[in-house]
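The complex appears here minus one protein chain, its other protein chains still in place.
Naming follows writing order (A and B), and every chain is counted from residue 1.
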Amino acid sequence: MSNDPKIWLAAIMSLGIYSYLFKENPFFRVCEHLYLGLSLAHLAVMGWTNVRDLGLTPLKNGQWSALIPVVLGVLLFARFIPGMAWLSRYSLAYLVGVAAAVTITGVIDAGIITQIRGAIIPLNSLNAVFTLIANVTAISVFFFIIGSRGENGSVLGNKTFQKLIDKSALVGRFILMVSFGAVFGTTIMARLGLFIPRLKFLFGDWIHLIPPVK
Amino acid sequence: MKRQGPVLVAFVTGVIVLAGYFFNSQTVVDMSTQIVRWQNIVAAFALALGGVNMFRLHGKNIIGRKKNWVYSCIFMVAFVSYFVLGVAKSTTSAEYQYIWQNLYQPAASTMYSFTLFYMTSACWRAFRIRNWQAAVLMVTGAVVLLGQVGIGAAISEAIPAVSAWIIDTPNAAAIRAITIGGSLGMVVMSIRVILGLERTYMAGRQD
Partner (left out) sequence: MVQGRLASLTLLLVLTGVLWFSAEAFKKTGVLRIRRIPGLDAIDELVGRVTEMGRPMAFVLGGTALEAQGFASMRILDYVASQSAKYDARLFVVAPLPEMEPMCQEIMRAAYLREGKVEEYNPSDVLYMPGDGSKAGVLGLYQREKVAGAMLFGNYYYESMLFAEAANLAGASQIGGTANYHQLPFFVASCDYTLISEEIFAAGTYLSKEPTEVGGLTAGEVGKALAVVLMIIGSLLATFGNDSISTLLTK
């Protein structure tokens, strides 16, 4: 068994977390709260570094524009002042506005245009035809209005069209499930690859039942 | 001021960031970059706010000697000491790294490896098939899993070939469809947010 306190600390933490698999218990709770405290502290240190490097240092150097995010940040705390809570909405609105725009720039090309371009293939083999059918039917799973019977009848008022979309969505759903199965199958192997090192650590590095890794 | 002001802020910041993406104007690109960078500062204050809230919650537990207050003490000690250490000695210091390597990382790795157990129990439940979709998922999962290990090829040479085809063809099509559908949803939601039509984040229906 290891004499290294570092190994013991890591082993105790690992076992504490694993103990949840048996039952939620005081040992797990200790590790859980320790983990939560360390997580928050680490994020807070990162946050403090950002405020210092991107806000306070530029301010000291006379870059007054850095005052804007600092003020927006401070305004978040207005929610603790009765009657002034609405001021914090400005900070949230800024964060939300940026997040929305960054989302658009992140997905509009890579997630839509490039994907459509990638789906355009010459139909010169059976597999290519199948791929196009699979693409189209899988997208039809996400038709909410087209072909819907809805509250007030169908969109085009055509039962044949409705049935076509229904069938397409059914095939599409089958394709999605096949694909989810593929992800499940490949991920199990990856997760096994994460579990084995923990076992090696506990049985090797800690209790030396198998040759230590370190 | 209470409602329209924040909506205007979201609109202006959103439009500037979008303009910086689509157009070449250096002024606009600079403004856009600056606005996005500021996010790190405001988010850091938000983190402080989150920290204050956790502090209040656990502080109340401790002062009121509520159920499980001892664990709140553990949280407080871990948070305060590690934060002070990080600020006073930096995250690259030996002391900070000691805790990082020997407490934080083992917890993170263990948590991650947990998923294997849960995947197994989810498999078990899904195998007691609830519907045709779960059946398709599990059968395909088994084929792909077998296709990746030697035993699959030993059973039949067709298994690795089918597994590879599943990954390359129907799987690729599904990824494309989900990506297109999800991305359209994200874009439309983001447009609504920028235009001030989506205000749930400030409890949009009430003043």
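Everything below uses one rule, namely that a residue touches a chain if its C-beta (ideal position, glycine included) is under 8 Å from a C-beta of that chain, and two chains touch if they have at least 3 such contacts.
Since the model is a prediction, treat every value here as computed from it, not as a measurement.
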Legend entry - Hidden-chain contact residue, picked from the options A:I7, A:L54, A:V70 or A:M177: A:M177
Legend entry - Residue among B:V87, B:M111 or B:V139 that touches the chain left out of view: B:M111
Inset, instruction - Based on the whole complex, identify which of A:L67, A:I81 or A:I146 touches the chain you can't see. - result: A:I146
Inset, instruction - Name every residue on subunit B in touch with the hidden partner chain. - result: 18, 21-24, 42-43, 46-51, 53-54, 57, 60, 68, 104, 107-108, 111-112, 114-115, 118-119, 121-123, 125-126, 133-134, 137-138, 141, 174-175, 178-182, 184-193, 195, 197-198, 200-203, 205-206
Legend entry - Absent chain, residues of subunit A that touch it: 17, 20, 24, 28-29, 31-32, 35-40, 42-43, 76, 79, 88, 92, 95-96, 99-100, 102-104, 108-109, 112-113, 115-117, 119-124, 128, 132, 135-136, 139-155, 176-177, 180-181, 183-184, 187
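Simple rule for what comes next: only the chains that are shown with their structure count from here on.
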Inset, instruction - Can you check how far apart subunit A and subunit B are, centre to centre, with Cα atoms defining each centre and the answer in Å? - result: 3
Legend entry - subunit B contact footprint on subunit A (complex, rising order): 6, 9-11, 13-14, 17-18, 20-21, 29-51, 54-55, 65-66, 68-70, 72-74, 76-77, 79, 86, 89-105, 107-108, 110-112, 115-116, 118-119, 127, 130-131, 134-135, 138-139, 141-142, 172-189, 191-192, 194-195, 197-198, 201
Legend entry - In the complex with subunit A, residue positions of subunit B that touch it: 1-3, 5-7, 9-18, 21, 34-52, 54, 68, 71-72, 74-83, 86-87, 91, 98-107, 109-117, 119, 123, 133-134, 136-145, 147-149, 163, 166-167, 169-184, 186-187, 189-191, 193-194, 201-202
